[in-house]
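With one protein chain removed, the remaining protein chains of the complex are shown where they sit.
Order of writing sets the labels: A, B and C. Residues in every chain begin at 1.
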Amino acid sequence: MNITVLLALIAVLVALRFMKAHLLLWAGAWWVGIYVLLRFGFRVPIPASVISIYMGIVTLAILAYLSSSDERREEVFGPLVRFMTERRHTPFLAVTVLAIPALAAANVYVQMNVAIEPPFFPRTIHPASPTEITVQDQRISIDSGDNPYRALEQSNPDEFRKHVENGRRVYYQNCFFCHGDNLGGNGMYAHALNPIPTNFADGTTLPSFRETFFFWRVSKGGPGMPEEGAPWDTAMPAWEKMLKEEEMWDVILFLYDFMGQRPRAREEVHQ
Amino acid sequence: MTTRQIARGLTLAWLAVLCVGTGLARAQSPDIGTEAQREAGKVLYMKLCSQCHGEKGDGAGYATPNVLPKPRDFTSGKFKVRTTGSGALPTHQDLVNIIRKGMPYTSMPSWPGLSEEEVSNLAYFITTFSADFSNPEAAPKPIDLPSAPASTPESIETGKKLYEENGCIKCHGTLGRADGPSALTLKDEAGNPIRPANLTHSWTFRGGSSREDIFRTMSTGFNGTPMPSYLEALPPEQRWAITDFIASLSDTNGPGYTNLIVARPVQDPIDLAKGAESFASAPVARFPLLGQITEPGRSFHPPATSVTVQAIYDAESIALLVKWHDMRADKTGKNSPSLPIPPEEEAGGEAPSAAPAASETEADPFADTTEDTVAPPAEFSDAVAVQFPVAVPAGARKPYFIFGDSQSSVDLWFFDLARNEPLQFIGRGSGDVAVNDAGDVTGVASYSDGEWSVIFRRPLRASSGAPFTPGQFMPIALSAWDGSARERGNKRALSVWYSLYMEPETVPSAAGPMIRTALIIFGLELAIIGWVRSRLRSQARNEIRGEGRPQPAMGS
Amino acid sequence: MAVPLIGRIGVLILASTAFYAYVGQLVPQNEVQPPQETVLRTDLTTAEMVTTGRQIMDAKGLCFTCHTIGRSGALRFPDLAGIAGRVSERAPGVTDIEYFAQSLYEPDSFIVPGFNPGMPAINRPPIGLTDQEILCVIAYLQSLGGTPTVTMQTSHKYYTPAGAAPVAPGEAPANGAAPGQKAAPVAPAAAAPAKSAQLKPQAAHLGGAFTS
Partner (left out) sequence: MNGTMNRKLALVLGPVTGVLMFAGVVLIATFLTNREYAQPYRAPAAVVDPTPRVEGVAAEAADAEAKAKATPYAEAEYRQFPVIGSRVAVWAVSQLHLLFAAFVLAVPLFAIIIEIIGYKTGDLRYDRLAHEFTKLLSVSFSLTATFGAFLTFLLIALYPKFTNYLMSVFSPTFLPYVLLFFAEAAFLYTYYYGWGKFHPLVHIGLGIGLNLVGTGIMLIANSWLTFMTSPAGVSDTGALISLYDAVYNFTWMPINIHRIIANVAFGGSVAAAYAAFKFLQAETDEERAHYDWMGYIGNFVAILAFLPLPFAGYWLAKEIYAFSQTLGLTMMGGAFSWLFIIQAVLIGNLFLAANYYLWLGMGRVEGRQPLQKFIKYLLIGIALCFAIWATPRSILATVSEIRAMGGSTHPMLGFLGVMSAKNTAVNILILTTFMSFLLYRRTGKIATVAWAKTGHAAQLTIFAAAAFIVIFLGIYGYFVEATVRIGLSVPQVSSVLIAMVSITIIDVFLFRRAKMTGDVRWGKIPPISQYVLIFIAVTFTWLMGLMGYVRSGLRQHWHVYGVIRDTSPDAFTPTLGFATQVVSVTVLIFFVLIGFVFWITSLHDRPDFVPSAKTVTHPGADVVLGGALGHQPGIARASHFEGRTQ
């Protein structure tokens, strides 16, 4: 949150309050204010796509408010109707009527002259996995399978620690170049990659999935991405070529262990 | 600009405080914190640091075999980035700073997420690895780092002279491109190969890229490496002059990585003989390179960290100018995108690099160039490749960025720099690269002062490969091989896919769309106003006639 | 300027549906294709056929749902490790290619002692491998305990490749194949060059409809 922006906005709204501003002005102020807040009010900027969703909602809400009672409708549309019909406003009206298309045309001009950007292809961040994969001659069910070493956590904690430690070794020999020392997706090569490496430290990525999902991603990598993951752009290797199955399971254990998180539990099957 | 000034101000203030603090600290033993602080640091160290620096602090962690430069061995008590004299221990603040900021373009990351206390505790814990820290004799004494005079053209000129006179060229090269004659033979005290800094890429400087950082590095040297301290050798003004010269070598705004090459149309037919001159009109696009760490035969730390590309096209053909820095032109041996890498080589990381095993004794980079300090010729030559999809992709789907895949292949323009002409390959995956005899691509290559300039040219429409059409985006990826680092085949520096845009000769006018938009909106406005007015009139009529229920204005 | 009620409602409905369709255009547009039906090249080398055969057995063939390689103990279906070496003892006098072909096309005609019948005909739904794919599977099976000899041009009792029995131009195509057998498929899919791996699914599948 950027406090200065927030304070400035509050100040403007308070000022409007003292000015006893017209409803129309209020509506405009809120709209612009919320836009400014979303656009500049956050230290980590909000992506444009989300801002447009939010502004759509805000627009609807403000329109609903303006027309929610006869009085308000009169208050809002009255001046507008008068502006459009009364003779004394005619010069202004003419100017406005000409100014709006001119502005729109200017906008078109600006839009057509922005710096060229390469085509942008959105991708699904976490595409759905196949139900089953074959890794080094082993069939592994993504749906019903589980990390074979996870059970050791209860049954044999020492052995489990060994697996985690092995996973740590694997991670720092292979993965941290991209995914970073603290799993934040900010390794030394992250600046050269698109899409950027997955950030495991964001709090939500690890617990949202089961370990088999990560096993699929680790073992099959970028080449194993389904179509909706906009294939072939990610540099994630298919680690099955370079690591043993056990090492891949271990490194997943390590990810959870390092972040102190637990994988998503399997939904109870009833019936 | 303001943040820069503030930062500069803060640095100065900090230096001032340090100077004052120095006087006070002179008599005390090194600041190694309390037992509790070191214990707290140990917990963090074991979690965050020990994988590289080792649990014993000896720089032998899990990651060590695969990283270059090697992780610091804390037991040696030798630290690169300090404010203290050559060979001296760093101050507590030095350690804190380096933990906080990390070392760019190495595997030492910055740790912005840790609290002041945590970083401080870590720094305290690190002191436990070397006995020197508890020795009051060895208490670090920060050196005098006078504030910076303004950089002027004169000071840069002076600096350039001093740079040449003081042997900097031996390692860092005439133009600072790390191509000095002894650049390839450098080793640190532990015997690990080490590369001189490329002074034209200030963003890769381990100790930071500000003028103050450069000045400090030059004054203190990097302990344990061939980089000496010039504290004694040169007075501060001369050091500042060299600093100004070094700072002038790089674009101070950082690498300016982009994701697009804009190919400009040119009127005259492209003449390869004219070389880089023809590209004057084309904007420079710089792309980061990373090690090929995705397919077996990995290269974790290739020497090349970035590459610049310019593109032009005439009526018949397109030409690309690719430039990157290489410590030495390796024009002997051979190279090819399909040369195999034995698995054992990858396991050893960078160890069997070009550094000759013969020079066991630490080479003095400042001795006159002798046979000993010249690295033997490389077995593999330098090479570069530009990669395009074989067909212009229709949607998001491109060939796999590492030499394509079995379903969509790539067109490789490969230049083995030991040869005179580029070759073409068809890539269907890193294990399936075949020579393409189309012979569409021609090119020239030249090397000067540590920089390769390679020009490729191909007809816009050729017998093989995708056509180039103005107004179209074409995916492009690059690879570079450094022969002296034994790079070949999959072992190389590469980029992910970027775009090449063929800027059309005549840009379509915006007038049409502008007029159309304006007219549509104008029409809408007139319709709305007309509607409002007619409504008002009919309402007025109704009221006069006294019939019709009153309607809220604009209600429906 | 009075707009009749029906018109207003119509415009409202049109506008709302258009708005929602517009919202639908704003989100990422990904067309999810079904998994590629690999069209096998006719010029695969035997070594390539072995790897391809292995992939087919993994994925489309679903062979390892029942079969194992290198397992012993209580098995549902015969283990396949070293299978090529055992052909001579199971079916003396038959080439391994013919034996494997029979096992795949008519699995019930020979049941390995100690096992129950239960394998479906592989060239028919639900598995529905193509004849070319089955050749690759045979190549892989040959490699288990033997040396693969099969090529894409190999013919056996159940299948004769188009190129293997040259038909003189002008004759009715495909009737030259041995009588009583499945007519050899006309070549298009098999002969399609590697480039025909398109984004759109192939309209003409050699396999059955119900490929699970």
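The working rule: contacts are C-beta pairs under 8 Å (C-beta built on N, C-alpha and C of every residue); 3 or more make two chains touch, one makes a residue touch a chain.
Only a predicted model underlies this, so the values are computations on that prediction, with no experimental measurement involved.
J.: For the chain that's not shown, point to the residue among A:Tyr35, A:Tyr54, A:Phe83 or A:Tyr109 touching it.
T.: Answer from the full complex: A:Tyr54 touches the omitted chain.
J.: Give me the subunit A residues in contact with the hidden chain, please.
T.: Residues touching the hidden chain, for subunit A, are 42, 44-50, 53-54, 56-58, 60-61, 64-65, 67-71, 73, 120, 122, 124-131, 142-143, 184-186, 194-196, 198-199, 202-205, 207-208, 210, 213, 226, 228, 262, 264-271.
J.: Provide the residue numbers of subunit C that touch the chain removed from this figure.
T.: On the side of subunit C, residues 2, 4-10, 12-14, 16-18, 20-21, 23-25, 27-35, 65, 120, 126, 200-201, 203, 205, 207, 209-212 touch the unshown chain.
Here is the rule we use: only the chains that are shown with their structure count from here on.
J.: Report the inter-centroid distance (CA atoms only) between subunit A and subunit C in whole Å.
T.: Computed from C-alpha means, the inter-chain centre distance equals 40 Å.
J.: Provide the C-alpha centroid distance between subunit A and subunit B, rounded to the nearest whole angstrom.
T.: Averaging C-alpha atoms per chain gives centres 27 Å apart.
J.: Can you check how far apart subunit B and subunit C are, centre to centre, with Cα atoms defining each centre and the answer in Å?
T.: 48
J.: Would you give the residues of subunit A that are in contact with at least 2 other chains, written as numbers and ranges?
T.: Residues 123, 227, 230 of subunit A touch two or more partner chains.
J.: Among the residues of subunit B, which are close enough to touch at least two other chains?
T.: Where subunit B meets two or more other chains at a single residue, that happens at 395, 397.
J.: Using the touch definition up top, name the residues of subunit A that touch subunit B in the complex.
T.: It is residues 70, 73-74, 77-78, 81, 84-85, 93, 97-98, 100-102, 104-109, 112-113, 116-119, 121, 123, 168-169, 171-174, 176-178, 180-182, 184, 186-189, 191-194, 221-223, 227, 230-233, 235-237, 241-242, 258 of subunit A that touch subunit B.
J.: What does subunit B use to touch subunit A in their complex?
T.: For this pair, the touching residues of subunit B are 47-48, 51-52, 61-63, 65-66, 105-107, 109, 111, 113, 257, 259-260, 262, 287-291, 293-296, 300, 395-401, 405, 408, 473, 495-499, 501, 503, 510, 513-515, 517-519, 521-522, 525-526, 528-529, 532-533, 536, 552-555.
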